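So the structure is just underneath, and the comments pick up after that.
With one protein chain held back, the other chains of the complex are shown just where they sit.
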Amino acid sequence: MQRRDFLGTGLALGGAAAFGLAFHPRLARAQGANVIRVLAEGAPNTFDPAGTGYNIPSVNITWKVYDRLITFGQMALDGEGQDDAYIYDYDNLVPQAAESWTVSEDGATITFKMREGAVFHDGSPVTAEDVKWSLDRAVNVTTAKNQMGTGSMTDPAQFVVVDPMTITVTVPKADRFTLPNLALLFPAIINSKLAKEHVTAEDPWATEWLKNNVAGGGPFKMGQYQAGQQFVLEPFAEWKNGDRVPDDRILYQIVPQAASRRLAAERGEADLVRDLPGRDVKDLMEAGKVKVLGIANPATVTYIAMNNLIAPFDNMKVRQAIAFSVPYQDMFEAVLYGRGNPMFGGPAEVTSTQWPSPLPYSQDLDKAKALLAEAGFPDGFETTFSIDADDVTVGEPVAILMQEALGKIGIKVTIDKVPSGQMGTLLTEKKLPLFIANAGAWLRSPDYFFRIFYQGGTRWNFGSYESPEMVQIVADARWETDQAKYDALVMRMIELARTEVPVIPLWSAFQDTVVSPAMSGYTYMFHRSLELRHLDKKA
Amino acid sequence: MTLAADVRFILKRNFVTALAGVLIVALMIIAVIGPYVVPHDPLSTNLRAVLVPPSAANWFGTDHLGRDIFSRVVTAARLDFAIAIAAVGMSAVIGTAVGALSGYVGGVLDRILARVVDVMMAFPLFVAAMALVAVFGNSVQSIVLATAIINLPFYFRLMRAEIAQRREAGYVEAAIINGNGLGRILFRFLIPNAMPPVIVQISLNLGWAILNTAGLAFIGLGVAPPTPEWGIMIQEGASVMISGHWWVVVFPGAALALSVFCFSLLGDGIRDIMDPRRRS
Partner (left out) sequence: MLFGVLVVTFVLIRALPGDPAIQYATSPSAGPAEIEQIRRDLGLDRTVIEQFGIYLGQIAEGDFGYSLQTGQPVLSDFAVRLPATLELAAMAFVIAIVVSLPLGIAAAIWRNTWFDQVCRVLSSFAAAMPVFFFGLLLIYFFYFRWGITSEPIGRWPAMMIPPIPITGFATVDAILTRDSSLFWTALGKMLMPATSMAIFAIAPLLRMMRGAMIDALDSDYVLAANAFGLSRTKVVLQYALPNAMLPVLATMGMVLSTMIGANVMIEKLFAWPGIGAYAVNSLMSLDYAPIQAFVLIVAVMFVLMTLLIDILSAAIDPRYKLKG
């Protein structure tokens, strides 16, 4: 720690002496009472909330400059050191651009009342027409339409403007995912008058224009933007769609190097630092000078995935053998530095519908060997473990530890580092036998989770798991309204996931954020990007 | 003068070269027998002893997974040398053969080939190597192939120039009059005479190929973990260097630099020996 303390002061002085750094007038300007300085790794690539090929950092813009009809409420966290920090409440939807809404008797029609006096950034009122155009757009553009479909919204005819301040959304039959879907990223309310000016015959949804321009009415306005370097979000003083109008300006800077972000966090030069590796977070916490909020997204899990379509992973005993050979605890400590919730070492019996929850596995090489022998592979076999070449901090050490552990039960593993551009293709084509995967579900109902990750033909079914029973019960649960029956189905899904282990959940990693002492109101959102409107910086 | 005396004379005047040669032989021996005599398994991890500084048990310390760096540095020599030798061998053989043919035959073929090589030379070398590895797939074979391809132009140009110069020489005409075929003239008379600069180029190139391999691995291409390889070890150490764990980077880096250093000295020495102008 001595060394680091020295760095903090000695470096600044040394640097100042050598190159006149610390006294530079520009340095002071970045600080200040009403500027919240955010440091993150990635740069956004679009301003369009449903832009083709949008990346995760762009959510840091689109979530803030646009409103949705409704959004998720927040609840206070109660963990140690988590005072004054919040997480989204999936079960509590609250109004945003809509002032209120009512659901019809049969649950198939939802009527939204717009808020009087609410305006877009250009001052024009937010009307039902804008909502209609925005929702029409969401069910039409490539990126959004499938997601909207999961909430039974597929056709513009489902959105009807009743009067300038009222709009109805009608679905074929009551769907528990309609409302939550309206609170996601894609159905953002766009200023349709503005956007329509840029509509062309080939581009009916103004995608080209919205990519580089904002037509929103969210709590923040787009300020200065320097691609790949930084941008400023200005608070929108006339914002009426939430309980509190933000009053701090956000300076979002892209700092690709983790070491640099860590340094800034250490020296208290930033208000909010994201995307730090576990080792750095652990060091920072031990040094105790900053506040680290480690919040796990309950629906985000890191897996070791096995391709259930390819022998020998089509054999349940083989999968179980591998599940018993993973050095969970070692990995958890040495790779993740304990920054997450374990998904291993759980109880033997399924006791609740809570999912994801720990599986009943821990390392037991004798059991693994026995299972492998039962499966007909007493001498093991050879396979390849693929990792994303960019995933150096987690993927690589996990792969190396897996290789060693599997070697002990006779399975010879070759590690293949796949350039990240190819990883998606290989996953989609279902070509990889064994790999590491990390993904989260936006909607938190267990059946939704199993629908995405434990069945179907998309890349998200990492195990390429094809169990007729799973497919059946997931389909049954889709429209089940009886809570007891629904719970029974979910219990069965969990049982299948535990015994058949198509994929081996390792942990649910924390989204670690370093916050300065002056900050309050940090909120964690489902999309894992920043939710800034509750943030407040003490002067 | 006898051959031995000749050698002695040359070595005396080229002490540094001789030293480099001896070091290279030593490195080669390490590369061959090293993996059998290292004190630890270079792949075995020990999560209870990560990032341990150099000590009696781990001479070069341990890395972020508790692997013994000394064992890994020694084991890596074989792979790095093998890649360099294979790649340079490949480009030298193909490059000189095609270059010789082009230079001797001349005409349209020569012009086309020269154009192709011009295009190859216009690519930034390292980026071209990266792209090739990415295209061929992320493996050691790809590194060999990519390194061989980006080196081809140098051998081609060298040989082409040498041959074009000698094409009109008296001994070649004599050979033609004696009824020798194209292949025989090229391989029997022309190429052997044009070899000295190629040999110099090879010795200089070997060091460069090692650097290139390590560079690609440093960027994350080609060599899959946990294979010990100097470039990848440096890359793994880079993230902890800034927090003071110097040994993870310094030892593989030093091994890499030493190897290239020796090849480079040897190459210079050979050039001095072969270039009579420089031999006083």
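Here the chain labels run A and B in written order, and each chain numbers its own residues starting at 1.
One rule holds in what follows: contacts are C-beta pairs under 8 Å (C-beta built on N, C-alpha and C of every residue); 3 or more make two chains touch, one makes a residue touch a chain.
In this text, all values refer to a predicted model and were calculated from it rather than measured experimentally.
Although one chain is not drawn, the whole complex shows that of A:V169, A:V255 or A:A399 it is A:V255 that touches it. In the complete assembly, the contact with the undisplayed chain comes from B:G137, out of B:P39, B:P53 or B:G137.
The residue touching the chain not shown here, chosen from B:L47, B:I242 or B:I273, is B:I242. Looking at A:N45, A:Q329 or A:T384, the residue that reaches the missing chain in the full complex is A:N45.
The chain not shown here touches subunit A at positions 6-7, 10-11, 14-15, 18-21, 23-27, 29-31, 39, 43-46, 51-55, 58, 142-147, 149-150, 211-212, 226-230, 251, 253, 255-257, 259-261, 263-264, 269-270, 389-390, 419-426, 428, 441-442, 452, 457-460. Touching the omitted chain from subunit B are residues 16, 115-116, 118-119, 122-127, 130-132, 134-135, 137, 207, 211, 214-215, 218-219, 231, 234, 237-238, 241-242, 244, 246, 249-250, 253, 256-265, 268, 280.
Just so we're on the same page, only the chains that are shown with their structure count from here on.
Here the CA centre of subunit A is 46 Å from the CA centre of subunit B. Of all the residues in subunit B, the ones that touch subunit A in their complex are 43-45, 47, 50, 64-65, 134, 138, 220-221, 224-226, 236, 239, 242-244.
Across the complex, subunit B is touched by residues 3, 258-259, 277, 283, 330, 333-334, 389-390, 392-393, 396-397, 399-401, 403-404, 414-419 of subunit A.
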